[in-house]
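These notes concern the structure reproduced below.
Every protein chain except one is present and positioned as in the full complex.
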Amino acid sequence: MTIAAQLRDVSQVFGDFTAVDGINLDIASQKLTTLLGPSGCGKTTTLRMIAGYSQPTSGSILINGKDATRLPPEKRNLGMVFQSYALFPHMSVADNVGYGLKLRKVAGPERRKRVTEALDMVGLGHLAERRPKALSGGQQQRVALARAIAIRPDILLLDEPLSNLDARLRLQMRAEIRRIQQETGLTVVLVTHDQEEALEMSDDMVLMRSGKIMQQGSPQDVFQRPANRFVAEFMGYENFFATPEHAQATVRPENLQLIGRGETLNSGAHNLPAVITQIAYRGVDVMVRATATDSTGTAVDLLASVRADSGATSRLRLEPGAEITAAIRPADLVPLAE
Amino acid sequence: MTIRTVLRLPAGQPENPKMTPPRTVQPTTGRRPVLGALAIIGYMVMIVPILFVVAAAFSGGDSLQFPPESFSLKWFAAAASYKPFMTALVSSAQLAVLATVLALIIGVPAALALQRSTFAGKGWVQGLFLSPLIVPELVVGLALYQQLIAGLGTATFTALLVGHTALLIPYAVRVTGASLALADPFVEEAARGLGARPFKVFTSVTLPLLRPGIVSAALLSFVTSFNNVPLSLLLQGRTFNTLPVSMLDYVQKSYDPMIAAMSTLILAATIVFAFIAERTVGFATIFGGINK
Partner (left out) sequence: MLSKKSSLLLLGPGLLFILIGFCLPALMLLLAPPGISSGQVFARLGRMLQDPYDLTIIGRTMGLGLLVTVLCLALGFPIALLLARSTSRWSGMLLALAIFPLLLSNVVRTYGWLVLLGQNGVIGQVISAMGLPAPQLLYTESAIVLGLLQLFLPLAIVSCYSAVAQVDAGLDDAARGLGASRTRVLWTVTLPLSLPGVIVAATLVFAGSTTAYTTPYLLGGSNQRMLATQLFNYSTVSIDWSAASAVAMIMTVLVFAVSAVSAAVGKKGRIS
């Protein structure tokens, strides 16, 4: 696996504020890497440093093995799609897409061919002569994408490209971008705050918080084995408690087994006595909230998702005030680092 | 002291069209008698005097009186052939064009720098570029007369040009700055990312984006300079006169409808001008600073 870009001890400090704190990151070639995190975590700052719009305060950035730390953006041959799309309003769609090619002195016929190629790839071949302001948000986004792809960049950088789209388009474009990346074999770095998006699209996920990398790995890794509480919470985990072996552990609501008080699951399951506080019937499942006591004696809030057709719903009295036991199989228990 | 003071509106975000609140149906003049009456009085005060000027221009008599004894177009012919007015007209136009061009040459780069960079003291620099707005024009005119003409023996035209250019710079800076602020700030970064060097970014992206602002500023500046009285008052010379000041002089000397006719001619030309303004960027935007 080749490395398209490397960040070595890269920091970005603005006065008192450290936006990016000495991170080390390898971007694998021909893979889609997401920088994921809450706003202010430094993901966009990192992206902009890779693109060259800001210089790291310390550390170095290598692109294709060569030191690019001080290289200005126009010399990096990277394609960037901005959150606001940043289409040139005074040019047609075709001229927008062809802008980078013109700069690279690609001859007329060849340029037109590549512009058509790029537009066809995003499904907008028929809108080549339109002006950006005549396009919908989704169409503008795709033009921005085509414009970045047309120059055949070494890395394609996307800054929250889907956050301005409505829910339906967002889902559509997730699949589109993933498809384009796989078809072209482009190296893509995508910034997002949406963990669903990251899970669906990534080969590699990088979770950031306060300028540091909290966890990096495949979607399966990150989702099934979050390294710490922040990552777990960000990936939608509820239920945080202590066990005799681990100071911090978690379990997904679907994996929290509800059994009667006094019962136990076999196979060394971990048991927490609990009292139900709230029930919500949601059709496919039933959401059960309960208060339990963990191994250190601390009260913890638990959330369990029980399938409506499971044995638990028929066997147990699922109503507020009922005393139950919440049991977790060893395989489902996720220990967390401090 | 008219259009120029429009731009003393406090700096701030130009009204973002996306933020305009939705209009609900409101009753208008018919059901608000007091406001309606005040509004009508207001419009009458603004428009009626001008109507009378036009009416007086058609009089056939030799002195300004109303109603006129007869109707004729003779004063139009007289005004159009009155040498001092025609020369002054050309002079004013030349001065206005030149001052506008200079003000844009200075103001557009300044607006660019002020919008796209940060440095200590930026507020002060911006204030300096807008400072001609807060000094009374008469004072500026006197200052230039004293220092340049009386003090250094500068030519009348040069002193006028300096004064008018200084007067117009705030327009160039504010108006083009506003149009720059409305544009997506990332388009320039996008161009860079695609491989364009800074100068290429400027010519292929920034300048085209600036065009509406530059056109607005040019129209606004031309009108301001052409119509200017206080600044130009003290800077008139034997060889160079501006039209409004010539007309002012004429009023002192003679009480005939010549001024009315000249004013009507100017009014007609201004209406054409206003149409041109409306077709380019929009009349209210340019002269009212109102973004719809």
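For reference, chains read A and B in written order, and residue numbers begin at 1 within each chain.
To be clear about the criterion, contacts are C-beta pairs under 8 Å (C-beta built on N, C-alpha and C of every residue); 3 or more make two chains touch, one makes a residue touch a chain.
This structure is a prediction, so every number in the text was calculated from the model and none was measured.
Can you list the shown chains that the hidden chain touches?
B
In terms of residues, what is the contact footprint of the unshown chain on chain B?
Spelled out for chain B, the touching residues are 1-3, 5-6, 8-13, 15, 19-29, 32, 34-36, 38-39, 41-43, 45-53, 55-56, 63-67, 106-107, 109-110, 112-114, 116-119, 125, 128-129, 131-140, 142-148, 150-151, 162, 165-166, 169, 198, 223, 226-230, 233-234, 243-244, 247-248, 251, 259-260, 263, 266-267, 270, 273-274, 278, 283-284, 287-290.
By our rule, only the chains that are shown with their structure count from here on.
Between chain A and chain B, what is the separation of their C-alpha centroids in Å?
Roughly 53 Å, centre to centre.
Which positions of chain A touch chain B when the two form their complex?
Answer in residue numbers: 51-53, 72-80, 82, 84-90, 99-100, 103-104, 147-148, 151.
Within the complex, which stretch of chain B touches chain A?
183-184, 186-187, 189-197, 200, 204-205, 208-209, 211
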